[in-house]
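Note that one protein chain of the assembly has been removed; the remaining protein chains are unaltered in position.
Letters A, B and C mark the chains as written, and numbering starts fresh at 1 in each.
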Amino acid sequence: MSFFESHWVLTVLLLLPLAGGVACLFAGEEDAKHVALGTSVVAWLVSLPLFWTFQQGTAALQNFVSIPWIGQWGIGYTVGIDGISLLMVMLTTFIMPMAILGSYSYIKRQQQSYYGMLLILMSAMIGVFIALDMFLFFLFWELMLIPMYFLIGVWGGERRIYAAIKFFLFTAVGSLLMLVAIVTLVYLYFRQFGVLTFAYNDLVQLPITRSLQFWLFAAFALAFAIKVPLFPFHTWLPDAHVEAPTAGSVILAGVLLKMGTYGFLRFAMPFFSYAATSDLVVNTIIVLSLIGITYGAWVAAVQPDAKKLVAYTSVAHLGFVMLGLFALTSESVQGGILQMVNHGISTGALFLLIGMLYERRHTRMIEDFGGIAKVMPFFAFAFVVVALSSIGLPGTNGFVGEFLILIGTFKTHPVAATIAATGVIFAAAYMLPMVQRILYGPVDSDENRGLKDLSLRERIVLLPALVMIIVIGVYPGPFLARTAPSVNALLEQIEVRAVQAPVEPLDADVRFDHMLILGLHGD
Amino acid sequence: MILDFSSQLHYFWALLPEIVVSVTALAVLLLDVFQRGSRGAPSARWVGALAVAGVIAAAIANAWLLTVEVPGQNDMIAVDGFRVATNFIILGATALGLLFSFDWLDREGLRIGEYFFLVLMACVGMMMLGGTRDLIVLFVAVELMSISVYVLTGINRRDRRSSEAALKYFLMGAFASGFLLYGIALIFGAVGSTNLSLVTSEIVRGTEAGNPLLFAGVALLLVGLGFKVSAVPFHAWTPDTYEGAPTPVTGFMAAGVKAAGFAAILRIVTIELAPAEPFWHGIVWWLAMLTMIVPNLIALAEDDVKRMLAYSSIAHAGYLLVGVSAGSSLGRSAALFYLGVYAIMTLGAFAVVYVVAGKGDSRSKLADFRGLGWRRPLLGAAFVVFLLSLAGFPPTGGFIGKLYLLSAAVEAGEVALAITLVLTSLISYYYYLRVMWKMYFEAASDDAPDLDRSGPAFRFATVVAVVALLAAGLFPGHALRTVSEAAEGLTPRSAVVAPAIGQTNAVPPPTAVVHTPADRS
Amino acid sequence: MNLDIENAALILSAFLFAVGTAGVLVRRNAIIVFMCVELMLNAVNLTLVVFSRSLGLEAQVLVFFVMAVAAAEAAVGLAIIIAIFRHYEGVDVDRFNLLRW
Partner (left out) sequence: MVSLPLLLQEAHAAYEPILPAWILLLPLIGAAVNGIGAFMWRGNKSIPSLVGPLAVIGAFVIVVLNFVAMLTAAPHDPAIVSMWTWMAAGSLSVGVDLQFDQLSILMCLVVTGVSSVIHVYSVGYMGEDPGYSRYFAYLNLFVFFMLVLVLGANFPITFVGWEGVGLCSYLLIGFWYENQDFASAGKKAFVVNRIGDFGFLIGMFLIFVHFGTLSYTQVFAAAPATLAYGGAVVTVITLFLFLGCTGKSAQIPLYVWLPDAMAGPTPVSALIHAATMVTAGVYLVARTSVLFAMSPVSQAVVAAVGAGTALFAATIATQQYDIKKVLAYSTVSQLGYMFLAVGVGAYTAGVFHLMTHAFFKALLFLGSGAVIHAMHHAYHEVHSHEDPNDMRNQGGLRRYMPITFTTMWVGTLAISGIIPFAGFFSKDEIIWYTGAYGYGILWGVALLTAMLTAGYMTRLMVMTFYGENRTGENAKSHLREVPAVMWIPLAILAVLSVIGGWVNIPDALPVLPGVHAFHDWLHPIFAPARGILESHGLNEAHASPIGGGEAMWAGISTVAAAVVILLTFRALIHRTWKPAAESVDPTGLAGVLYNKWYVDELYDRMVILPLLALWRGCWRIVDAGLIDGSINGLASSTRAVGWIGSLFQTGRVSTYMFYFVTGVLVILATFLF
């Protein structure tokens, strides 16, 4: 087993999809998808042993590799995983084969580029989750925009260009300001310790003046909040989801959104513990999460477009995750992480299902369907299971996540948790009508009457998601056990560092951060 | 070799790269005349090759400069890492510009020796501009460069737009030269010397503090140089000229002239005039702000890619001015790095534009780029790399460059500039992305003419440019070390590998000359 | 500051420079605009000559360079103006606005 504990695994996970992506670009039009599927499955197989070889009971970073890269700036190729990133990486490698196999018949033109982009995107996503160097992280963070931009723009729907640009610019707003904050962090560190470094493990030790923490936190938080997306930064999401090709939506919902929450947990909160645990920030984010939960559900409930409906449910679900993270209890944070995985699986599967309908009928409007259960029983079965998971029925994965989030949040913010719990009502109120209007009722149009039930390939695509929905719902122990030490260590660290955060700059001679704040107000 | 300028010959060695280029230029002109005779036929292909060879030879000479040792510097031309670095950038830009232009010259029937000659002469001017330590040399270099470029702009006499662009550029350029010259005169009047080292020591002595002559001189000098790098509000000529000029010339102008102009600004303002910082900092700060904001906004409204790239090039001047405004050696090295990257990406971008624009340079509207990515996948991919780099997106050199500039701004406490830099970059994303969406998301119109196949020189240059940009984005270590050493103003031999950027404020540069680093703290 | 001969000459040259600038701004004929630029250059020359009285001969060296450069500029400039005259049948700078926006 030590074979898989070795250091090469993460690097292989990073490079393999990249190589596969390049291979796709040069493969034949019809071969590209097989190359892509093969690559993603191999990547998944490579990642799979990580789950078992992962050392439980320790918060230490594992499979850690650090190689100097741009020495002058203290930038290194530093990667490693803890329990949190482990799940995220697993999620990515799990989702990708589904997304690729799900595209087999959906994508009919420029296949090489399509699958190439998907794999490059995969590489970037894995990179985001394993990077432990701020430069490397930012590199992947930005890199992932480009393939997604093309995926939406080239293979998307009617308003794909608007959606692609909107997606790109929204995300870029935040990330550019985050870049400024990263650079500032690096120089703050340099001023205090005389060393230039972008390494996460170094920067996370940096004491930052309380007042400055808020500015820097805001810059990080904006980037992540847009990605999450937190209300009111969410409007890119419905557009991007609706216009993206199925695989794009699956990846957007399944993995990309998690980068925001992951970013909060991994970077924004430990870096700026004082700000992140201050009443101002916690209350603001909790209120925004609550709005996301309720408002997202409300808006979802009145959508005529199935894909858009699901997109809005993401706003609600990610609201739960954010609530969990900022409730700052072990239960809620772990629930939040688990919910990130759950949402990836459930919503990814929902998008796949809607994509399968779209392939058959070329419409996503709910009213165009009806009685599908009669003609597509397996589809109906899968759809109902996934929908139930999405509304958090006990026994499915969605419940475990939401329950932990809510119960943890209730410990620190009972009112917020109570409001959030109304989300369980709204979830039923948006999901079941859609289920009813698509699946139930008489089959009243000829197009629907002739629909074929899911093919073997489509069943294979969905099967892993269905299995995981139940497995996590019934036996989430292995997942929680892996995140627990990391989460507890993280929370402890945040707590300790929040108290230690200096009120004034440590070194009286260095007024650097004062200068920075002054610099914000012009010259 | 030790250059102490005890003998006149030392000046020859010190100017070796410039001399190599000049000689090549003359040789190109003469040989071309002889080879063509009186017929109006195009030049033989080897003429162009000779020009490139001359540039390469100059680059070798330039590399040799790294080995010389200069004990003291009190001369008109600098022999230091900074000059070597800028020379490399300018020579690289010239070589790429030449390689990119071969196809175009053939297409437009303009393969004539004068073209190569003018490019090379402009190159000489640029190189001198990067190495000048004397205001007289500065003036002469600026004019040598400018006059050559005026002619290059109008070289396609049959094209009305080319002529108009040349006239506008010429009139404005001459006008700006007047201000530059007046600034030189006023500085001379204030400190009594045109030698920048002496100017510096005068200022350091403090006698000239608050002197209105000096302030006006520095201001007008900045205006003159600001014109060359098209800083807002002295930029207005740029879009028109860039649009009207033959596209490869535009690329060369955008890359070379700007690089040379910034080389001069960086050397004169942030090194030689560092003690006069209170005089110029405010000006540069505002120039940087305006130059970032204005062109980025206007570019949003452009539907001509060439003109849009012109605005983009103005915007990049703004980013570079952030490095200047930081006034530190970090800012200097950042700007230097960015200049190198900028030269490559902007040349590449304009080169793609002329391929698409077709004969007569007429089809450079956004709509003409529709479907390019699928019609010419490799060209399209190269263009994407150039555009992403211009936008400052990883993993390209443009990203590292912007990060570097950001670092400089943050280190200097210029957070407002840093934030403006990123926000204006954000705006710029839109128009760069728009080109990409035309290229990939929309189908070519049915009447779109076939694009010319690119020649080997063009392909080679494209590959070099793309590889260079990606290398600068992924493995910038070596380049970063080079520019940070260069920005220290170190003489090549005594160069010590700086442990890290940013520490320079603590470590005084080990040169004999007074190079007070612009430490703002 | 006493109004000695140096200052008077400096003020005169500044005035000339301003006149040249104004000429550039208000005139429309390309050749006259260019002549105004020449006037500006010569105003600077005058400045330099004045400074050279007290500050050294470098300035006069510069004057010669300026004259040489101005000559070169004139040559190139007139050629460009001729070229554009062929296209537009005129030299009114405001008519040359094919390139705008």
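Throughout what follows, contacts are C-beta pairs under 8 Å (C-beta built on N, C-alpha and C of every residue); 3 or more make two chains touch, one makes a residue touch a chain.
Computed from a predicted model, the values in this text were never measured in an experiment.
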Where does the absent chain touch, in terms of which shown chains it meets?
A, B, C
Sole residue of B:93, B:155, B:216 or B:480 that reaches the chain not shown, by the stated touch rule
B:216
Which one touches the absent chain: A:28, A:68, A:194 or A:394?
A:394
Touching the left-out chain: which of B:299, B:372, B:435 or B:469?
B:299
Given A:287, A:365 or A:432, the correct residue touching the omitted chain is A:432
Only one of A:89, A:322, A:404 or A:494 touches the unshown chain, namely A:404
Residues on chain B facing the left-out chain by the touch rule are 167-168, 171-172, 175-176, 179, 212, 215-216, 219-220, 222-223, 227, 233-234, 236-237, 239-240, 282-283, 294, 296-302, 427, 430
Missing-chain contacts on chain C, rising order, are 21, 24-26, 28, 33, 93-94, 96-101
Positions on chain A where the hidden chain makes contact
169, 232, 234-235, 238, 295, 298-299, 301-303, 329-331, 334-335, 371, 373-374, 377-378, 381, 388, 393-395, 399-400, 403-404, 406-408, 410-411, 414, 417-418, 421-422, 424-425, 427-429, 432-433, 435-436, 439-443, 474-477, 480-481, 484, 488
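One rule holds for everything that comes next: only the chains that are shown with their structure count from here on.
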Which chain lies the greatest distance away from chain C when centres are computed from Cα atoms alone?
A
Report the inter-centroid distance (CA atoms only) between chain B and chain C in whole Å.
26
Report, in whole Å, the distance between the mean C-alpha point of chain A and the mean C-alpha point of chain B.
42
Chain-centre distance (mean CA atoms) for chain A and chain C, in whole Å, is 64
Residue numbers in chain B touching 2 or more other chains?
none
Taking the touch rule as given, give the residues of chain B at its contact with chain C in the complex, in rising order.
135-136, 139-140, 143, 147, 150-151, 154, 157, 160-161, 163-168, 170-171, 174-175, 177-179, 181-182, 184-186, 188-189, 192-195, 239-241, 243-244, 301
Chain B residues touching chain A - in the complex, by the definition given at the top:
282, 285, 374, 388, 393-395, 399, 403, 406-407, 410-411, 413-416, 418-419, 422-423, 425-426, 429-430, 433-434, 436-437, 440-442, 475-477, 480-481, 484, 498, 500-503, 521
Which positions of chain A touch chain B when the two form their complex?
69-74, 110, 135, 138-139, 142-143, 145-146, 149-150, 153-154, 160-161, 164-165, 168-169, 172-173, 176-177, 179-180, 183-184, 186-187, 190, 194-196, 512, 515-523
